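A short worksheet on the structure shown next.
Note that one protein chain of the assembly has been removed; the remaining protein chains are unaltered in position.
And now, chain A:
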Amino acid sequence: MTTDRMTTDRMTGPLLGWLFVLVMAVGPLWFGDLYVLHVLTSTGIFIIGAMSLNLLLGYTGQLSLGHIAFFGIGAYTSALLALGFDLDLGGSEPVVFGPKPVWVAFLGGILVAAFFGFLIGKLAFRVRGAYFVIVTISFAQVARMVALNWVDLTEGPMALSGIPPLSVWLPGQGVVPLYAKEYNYLIVLAVAVISFLVIQRLVDSRVGRAFVALRENEPLARSVGIDVTRYLVVATVIAAGMAGAAGGLYTHYIRIVDPDVFLFIYTVTMVIMVLTGGKGTLAGPVVGGLLFGIMPELLREVARPEVQWIVYGVAMIVVVFFVPRGIVPAVGGLWARTVAKRERPASATLVAGKETSA
């Protein structure tokens, strides 16, 4: 599977990518196991988050360690809009917002998350590297504090519950809520595919090249007229909106949301997915996400919890140690050498023998 995704990146292109999507769309439904479906749905939601993080970390080179904040803001906004809420703004009467249709709520979650992405991007005006990391971590902590303590709005640690699932309008039947796992899985898959296409089109454009220029050499980028601050804001807005979409999917799938969605460990999980898969590659977050989304579930059946965590940690170290640039670039390099070897069998054996360890 990794080979397929890798090739999507460079060679045979979209065909294998769509084949992968088709297999992911039909396979699990045909298999029919609800537990497998649940694992793949949660993994898919995380992969969308990891893809959005990759846009910042992999392409603009800025590490956002508060990325889960955008996910959580998307989740809470979408939940609140769908449930309806009162806002006490200090006047005599609280402002009442009635429940909105779920898809409107979902879009609202994306927009609000994107707005906060805009603020963070602006705030990070002159802040790079370690300072950008600190700004984003603090932001996620503040978001968690707000979710915990603004009890009137968020129910605090009691959590928002009874969130309606995503729905679909069918002729003759009106709006039908989609409780079944199969539908949720397919919606997550669709959003993941859209997110992938958005990032693919973006990075292969003037805008995406400006992102990469900021990552590679900021003074040089400025010297050829790239307004790096502006493009950092563009990247943050898109990444935040995408993470907000993942949060919205989460909220309407799990149908309960509490302040723990802002936990630091979730950001770390996304960072691990991006780094092991290969930052700055399109397929990296997908590969890393599948690996670290599914592995814990596979281990749960065969090992005790402490053993699970040890295996998880060892797997991470092995990946970082042997393929520091990530799985996708490593497999890509191996593939390129295999092709070269096939074309020039005599001279290439030496090269392959020397470099396979890389």
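Quick note on the criterion: contacts are C-beta pairs under 8 Å (C-beta built on N, C-alpha and C of every residue); 3 or more make two chains touch, one makes a residue touch a chain; residues count from 1.
Everything below uses one rule, namely that contacts and distances are computed from a predicted model.
Colleague: The complex has one chain missing from view, so what does its UniProt entry call it, picking from "ABC transporter ATP-binding protein", "NAD-dependent dihydropyrimidine dehydrogenase PreA subunit", "Protoheme IX farnesyltransferase" or "Branched-chain amino acid transport system permease protein"?
Modeller: The missing chain's protein name, per its UniProt entry, is "ABC transporter ATP-binding protein".
Colleague: In the full complex, which of A:Val36, A:Val198 or A:Met295 touches the chain missing from this view?
Modeller: A:Val198
Colleague: Among A:Val228, A:Leu263, A:Val320 or A:Ala340, which residue is in touch with the absent chain?
Modeller: Reading the full complex, the residue touching the unseen chain is A:Val228.
Colleague: Suppose we count only contacts with the excluded chain; which residues of chain A make the list?
Modeller: 198, 201-202, 204-210, 212-213, 215-217, 219-228, 234, 238
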